[in-house]
Structure formats: structure tokens, C-alpha cells
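Of the protein chains in this complex, all but one are displayed in their positions.
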Amino acid sequence: AQVAGTGAGEVTSSSVTLFGVVDLAVAYGHGSENNLSRLVSGANTVSRLGFRGVEDLGGGLGAGFWLESGLNVDDGTGSGSNTNNQPSGATSSGALTFGRRATASLMGTWGEIRLGRDYVATFRNRDQTDPFTTNGVGASLPYAISIIGVTETRASNMIGYFLPAAALGGFFGEAQYYMGENTSGSDGNGWQARLGYANKVWGVAGAYGLTKYAQTATTGDNKAWNIGGHWNFGWANLMAGWFEDEVERTSTLKGTGYILGAVIPIRVDQLKISYSSYKTDDVGDPRTQKLAVGYVYNLSKRTAAYGTYAHVQNHGSAAVGLNGSLTGPGKNSDGFDLGLKHSF
Amino acid sequence: AQVAGTGAGEVTSSSVTLFGVVDLAVAYGHGSENNLSRLVSGANTVSRLGFRGVEDLGGGLGAGFWLESGLNVDDGTGSGSNTNNQPSGATSSGALTFGRRATASLMGTWGEIRLGRDYVATFRNRDQTDPFTTNGVGASLPYAISIIGVTETRASNMIGYFLPAAALGGFFGEAQYYMGENTSGSDGNGWQARLGYANKVWGVAGAYGLTKYAQTATTGDNKAWNIGGHWNFGWANLMAGWFEDEVERTSTLKGTGYILGAVIPIRVDQLKISYSSYKTDDVGDPRTQKLAVGYVYNLSKRTAAYGTYAHVQNHGSAAVGLNGSLTGPGKNSDGFDLGLKHSF
Partner (left out) sequence: AQVAGTGAGEVTSSSVTLFGVVDLAVAYGHGSENNLSRLVSGANTVSRLGFRGVEDLGGGLGAGFWLESGLNVDDGTGSGSNTNNQPSGATSSGALTFGRRATASLMGTWGEIRLGRDYVATFRNRDQTDPFTTNGVGASLPYAISIIGVTETRASNMIGYFLPAAALGGFFGEAQYYMGENTSGSDGNGWQARLGYANKVWGVAGAYGLTKYAQTATTGDNKAWNIGGHWNFGWANLMAGWFEDEVERTSTLKGTGYILGAVIPIRVDQLKISYSSYKTDDVGDPRTQKLAVGYVYNLSKRTAAYGTYAHVQNHGSAAVGLNGSLTGPGKNSDGFDLGLKHSF
């Protein structure tokens, strides 16, 4: 959880790496309407299975691939993908896919061209300013209840370019263009960009994204811009983000949010705290605030036990219930995750 | 096919193991109504692809994961999973999932905590008392036609505990709690337990399981208890099981079955024989008996050719047809599998 670029320009090996995470937690949610107990997957880190590799082509050039499947380890199912950046493109329920990432890359001293399905630029600030990296009961509200639709996290059919991470003295950036691939209309087409700077102590980045949809009473172009930063004091890594989302319906819907967070190292463990808020100008002026506290007890570099507690306060027509619980408009909710994470 | 505990407490390696089985057979079924020829997957051992690993955390503690996908190698599809232990939670047809097993474990001298999707306790006796381990045309009737529904074999959203296999002088056991995860009602919630003893010659185990469903004319709580044992005389491993199943419909439905089986080693090969029976108190008092004989010709430790022949006698309203054939109430059916199994 620090504001940084992504791995452009790495050319180190020609082998295939098999990697993954299994993360399961007992999750409890308490709302004004009901309570719910579940076993959930990925409350600390998203459960996954992946295959990736890079090849050194000589002359500073490299090629790489990345195939990563999101898993629901609580029931063995896959977490799906989307073929056209539109609601109609959702994959079948429960099926394994490589929907977390499916890319081919060409890398050089000039940066990286990355083709396929990947994170959108505006997601990175949502993720990197959140001590809980958008996962579990503690997930940042500007991520968890954003009004942005299908392309909030990822987009398919994407042509992306990353600036060379090593060459620019701390500056990093990326630009993306993606396609809905309709025979008529531009639904699901979009572009995003992000630019930032980071050194060993602090970093900051801003991002903007647009995904096009035909305007109706309930949907329209999705626009997001956000800015995030962190300052690592050693005793704590503080982070903050500001988020503005917009859905250009016949009557435009706006969402605004922010997060303040800290990751505090305690020996080999981590204490995580965050306060986040999100509101929209929809009917009833919904506004929600969340406080989350978590502790990650590292049993090894690959394995951790963890616990997270979160509490939300709803205002106006907001009715956010944590961990699947139902809560009424303006009512509160709280919940916790108690889990085990194992990487391989 | 011997009554035993399961691998609690093993901490041996930190690497990932890729493993699998491809098993294909020409299968023929003959019924009173029609006959059917098919190519089937898993008639000796269920075809699968999996990834598993364990990590030694020091101090007698270990962590592990297991992701195992059931395969239909005859057509390349996956054998599916279920997200909520209810008929509504079935995954999409043909999709690969890790529905055979998806678990994370924490292991110690005190036993194993296992989270995720796994076998239920009452399945283990159905499996371990059957020379054909519930697969193919020879599969035990108390497994193949049990009245128990979605959770007959596995459950999702499970919290399981295994006694430490090594520490208890031959005693083993497990307890499980699993959740349907509904916002109201307890459909798909359940618990199961099993306790047993085994030494190098003989073993015995009893199990009980309950899965809750709202009561209607056709469904209700599923209850199962069973007991299984084996005695290995060297020249033959004899096994037997008794099974009682119950579906608490408005008018309760009861099913009762048993199996007697033998696995006879012949050099490196195996001759398998079983006789099983299952009846219910449903309309027409259906009752079915099956005789199955099979031979496994081992070409190596990993590869075998096999053949199985089975014959069923139906009584009352029972109309069990083998290998997909249709047979009328009270009529007989027989069938065979002729296959190739390869492990990796």
C-alpha cells in the first residue's frame, strides 16, 4: 500500500512462474435489519492462481505474459471477467477465468506496451491509498461503494503504455485505451491515464479515467479522477486519497470520497487503521463514513493470520451493510474478519 | 479404499505440487428401455488437476493450501462446484472450477484447522468402504443413489477441524461446520463429524451429518449417519459399511443401504468385488441391489488399464439404469467400463 508505479522495464528471467494466494476468513456482519456469518475469500489479499513470465530478447528488449485467475477459495469458484467493459459482458457464474489479469507485454528502455485485460489507471490510487488494499470488511469506501461501474477496477481489450520506471528519477506514469468492441456505438470504450512521483520516503499520483456509455436515466459516461499520496515516517506509513466520480445520466450523478490511512509496523507485524468517507448527490443525499482497524500477524513471509474490525455510519438514504448484513437507511453497521492468508 | 483418517499434521515441504489424473473409459449400459455407449471420464479415479503445497512455519506449526479441479476429460469441461450448499448455488455448466477441493489449512501438534470447500465427514465412509471408491459403473449404491442432496459429497464455506493423526495411537476424527450464507433462513447450514480407529490390519469409523433446508413436500433437513470398517487379511482387504439417510420432508423420507466389498491383490494388480444395496420408504418401496466386479491391470505406478462389470436388480418402483441406460421400474440393468487411468 504505497503510491508507486508498476513493473515496467523488468526483464530478468525466461522461466514461467506459478504463483498464488489462498486467503480465507470467518466474516461476521451486523446490521440494523439482520446479521450474517460467512466464510469469505480474500479478506486480506485476493485469492488467486497465476502464471507469468518474462523473456530477455536482447538489446534491452523484453517480452512478458501474465495470466491471473481470481479465486473464491471458500467454494472453489472463480471470480469472473468481463468481455466488453459493459454489464452484458459478464462471464458465467462461478467459472474460472483469467479475469484478474491477462496480458502480453513488450518492454524496453522506452517503457512497456501492455495488451489485454488489466487494472485501470484510476483504480491504482483507490488501491494504494488504502491500508486494506480494497479487500475485506476494512475496504476503503471510495472503492467499495463507488458509483463507477464495470470499469472501476479493470478493463478488457486494453492497449496500455507505461513510462520506464527506472529511467525517470522517480516519475512514473501510464496511459490506457480500451474498447467495448460493439458493431455500433461506443459503449465500453474508454481511456485512462495516471502520472506520479515517488521516492523512498513519499509519493504522489493523480489519475483520470473515462468510459463511454449511451446516456439514459440510469447510466451514461463514467468519469473518475483521483489523487493519492503517502509519506513513510518509518514508525508509520501514512496515506491519503481524494476521489471524484461521475455518471453522466440524464441527470448527472456525482460521488465524492476520501481516505486517511496508516500502516504501522510492529516487529514483523502490521497494524492498519483507516478512516474513509463517500457521498453522492443521489436522492436522499447518501453519505457513509467508515472506521477500520486491522492487525496482520505474520507467521512467515508467506503466511499470516489477521483480524479486521470495521464500523460504518450511514447518513441520509445511505444503507451500507458490512459483510453482507442488511442495514436500514441512516443506520449503522459493523463487522469483522478473522482469517488466514497463505501465498505460494 | 481403507478406513483411515486424513492428512492432518503433515508438514513436509514448502514447494507447490502440481498433480492430476486423466481417466477415460469406454462405457456401455444396458437397460430394459434402451442401451447407451459413451466415453466417460473418471470411471476408476476421478479425473482432476490440482495445485497444493505446505509450508513449515517452525515450532511444529505448518500452513497448507489445496486447489483441485474436477475434470471431464472426455470433453474438456470442468465438473463444477456449489457456492451455498443449496441447489441454487450450482456453477455454470462445463466451467472449470476448483470444486473438488479449495482449502487453506493451519496445522500443528494439536491437529488441523481447514477452511474452504472439502469432503463432508459422512462421505468418507461411503468412499472408503467401496472397492470402486464411488467411481464408475461399479460405484456403491449407498453413494450412487443416496437420497442426500447437494452436500452428499462436499460442502462449501466450511470450517473443519481434524484430530492429529500421528498423536492418538490410531484414533482419528474430524468435525465440520458449514454455512449456506443466506440473508435469512438457515438453508445450506450444517455440521458433520466422524470418529474412528485404524491400525495396520483393521479400522472402523462412524460419521453423522446434518444439512438444514426449509421443510416442504419435497425437501427438508438432510441427515446421514453411517459406519464403515475394513479388515486386511493380506490375501484380501475386506470392507463393509452401513448407511442411513433421511430427508425430513413434510412426510419424512428414509434411505437405508449397505455394502460388502473386497480388494484382492494379484501380483501388482487388483481384483475388486462388491455387493451393495439401497432402499427407501418412498412410494412403491424402491429397492436396488448391485453386484460389481473389476480388474485393475497396473502398467506402472502411475498408469493402469481397467475393466469393471456391474449388474443391478431393481425392485418395486426402483428404476436404476447403469451407465446412462434407461430401465423400467423393477427391471434389471447391467453395464461395463473399459478404461485407461494415468496419474501425474
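A and B are the chain letters, set down in written order, and residue numbers restart from 1 in every chain.
Please note the rule applied: a contact is a pair of C-beta atoms (placed from the backbone, for glycine too) under 8 Å apart; a residue touches a chain by one contact, two chains touch by 3 or more.
Nothing here was measured: the structure is a model prediction, and the numbers come from that model.
In the complete assembly, the contact with the undisplayed chain comes from B:L49, out of B:L49, B:L115 or B:A292.
The residue touching the chain not shown here, chosen from A:A95, A:M239, A:L253 or A:A319, is A:A95.
On the side of chain B, touch with the chain left out of the figure occurs at residues 18, 20, 22-24, 26, 34, 36-39, 49, 71-78, 92-96, 299-300, 302-303, 305, 324, 326, 340-342, 344. Remark: the residues of chain A touching the chain excluded from display are 14, 16, 18, 51, 53, 55, 57-58, 61, 63-65, 67, 69, 78, 80-84, 89-92, 95-104, 106, 113, 115-117, 156-159, 178-179, 181, 183-184.
Heads up, the rule we're going with is that only the chains that are shown with their structure count from here on.
Centre-to-centre, using mean CA coordinates, chain A is 39 Å away from chain B.
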